[in-house]
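Note that one protein chain is taken out, while the other chains of the complex remain in position.
Every chain is named by a letter (A and B) in the order it is written, and numbering of its residues begins at 1.
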Amino acid sequence: MFQILKNFYHKLGSYPWFYKISGKVIPFVGVFSISLIVISSIWGLFFSPTDAVQGDVYRIIYFHVPAVSVSQVIYYSISVAAAVFLIWRMKMAGVYIKSLAPIGAAFTFIGLLSGAIWGQPTWGTWWVWDARLTSTLVLFLFYLAIIGMQSTFASRKSADTAVSIITLIGVVNLPIVKKSVDWWNTLHQPASISISGESSISSEMLIPLLLSILGVYLFVFFTGLLFMRAEISTREQNKEWFKKLSSNN
Amino acid sequence: MDFGEFNIHIWSVVSIMGFICLLLIFLPLAKIRKNESKIKNNEKT
Partner (left out) sequence: MIYFTKILKKEFLIYSRKSSSFIGPVVFFLISISLYPIGISNDPDILKNLAPGLIWITVLLSTLISFQNIFSEDYEDGSIELLLASGQNLSLIVLIKIFVNWVFSCLPIIILSVFSVFLLYLPLEGLKPLIISLLIGTPTICLFGALAGALSLGKNSITGPALMLPLSLPVLILGTQAINYSLNDINFSSNILLLTAILIFLLPIILFASVGALKLHFN
């Protein structure tokens, strides 16, 4: 068992192997994830019951919750990849960080924007300096710093190392930010606003929500593979295997 | 939800998310296609 895992790890570090395998996997994952998102959104938008308190606007939950949760998961996965890159110098981890950072930023942006659009009719304001909103904003800033750092170094390896350092510092700091924002928030604001009423969610609403979360996670997997392929194809343009592979197609 | 009634909040979220998702799919695809076609062009010349 351990041997298989070890083999898999070594294969994962190889660009040609990844490029070939991902080319085979991508169409299936893509079709599956997109159809899952479409099904869950149609279910959520048209067939799930209307919320008694918030009315139809609550249906934004089917886009807001998956986006926010996936944006945090992406950051944690990136920081694991950063540790792998710094400890074992696995080149693929650098590709992973560079490819997943824009996806994470995009979903954090979707989460912030859909939250604002949801907040406007329900709370009456677009933005509240609530603990969760603030820490999501900080997460977005970290993503921007990671993306901005990519272009400051001439050599690929230095850029990857710098980005890994930032990511790890960020993941050390994020819990501190989260906790301190919590304390800050409790002083200044009464806890009258809670973002989600998830505790009392009915199963007719819960099933499409879970489906949409699954769909978005698979979609991130799909676009992650696409971005990694694109990144590898730029990095390995002049390598023999890439020339052979692309001239065969 | 009623089909006849147009809820601007929901549909703006849907359209923005759809746009960003399409962007996330087609940006890397375009990049891969560009890199692969670059090599084919080099071989022809």
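Convention: contacts are C-beta pairs under 8 Å (C-beta built on N, C-alpha and C of every residue); 3 or more make two chains touch, one makes a residue touch a chain.
Source: prediction; values computed, not measured.
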{"item": "Interface partners of the hidden chain - shown chains only, full complex considered", "value": "A"}
{"item": "Residue among A:166, A:213 or A:245 touching the omitted chain", "value": "A:166"}
{"item": "Of A:29, A:81 or A:149, the residue in touch with the unshown chain", "value": "A:149"}
{"item": "Residues in chain A touching the chain absent from view", "value": "138, 141-142, 144-145, 148-149, 152-153, 155, 157-158, 161-162, 165-166, 168-170, 172-173, 176-177, 179-181, 183-184, 187"}
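One rule holds for everything that comes next: only the chains that are shown with their structure count from here on.
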{"item": "Chain A and chain B, separation of their C-alpha mean positions in angstrom", "value": "17"}
{"item": "Contact footprint of chain B on chain A as seen in their complex", "value": "30, 37, 41, 45-46, 50, 56-57, 59-60, 63-64, 67, 102-103, 106, 109-110, 113-114, 117-118, 120-121, 219, 222-223, 226-227, 229-230, 233-234, 237, 242-243, 246-247, 249"}
{"item": "Chain A-facing residues of chain B, complex", "value": "1, 3, 5, 7, 9-10, 12-14, 16-17, 20-21, 23-25, 27-29, 31-32, 35-36, 38-40, 43"}
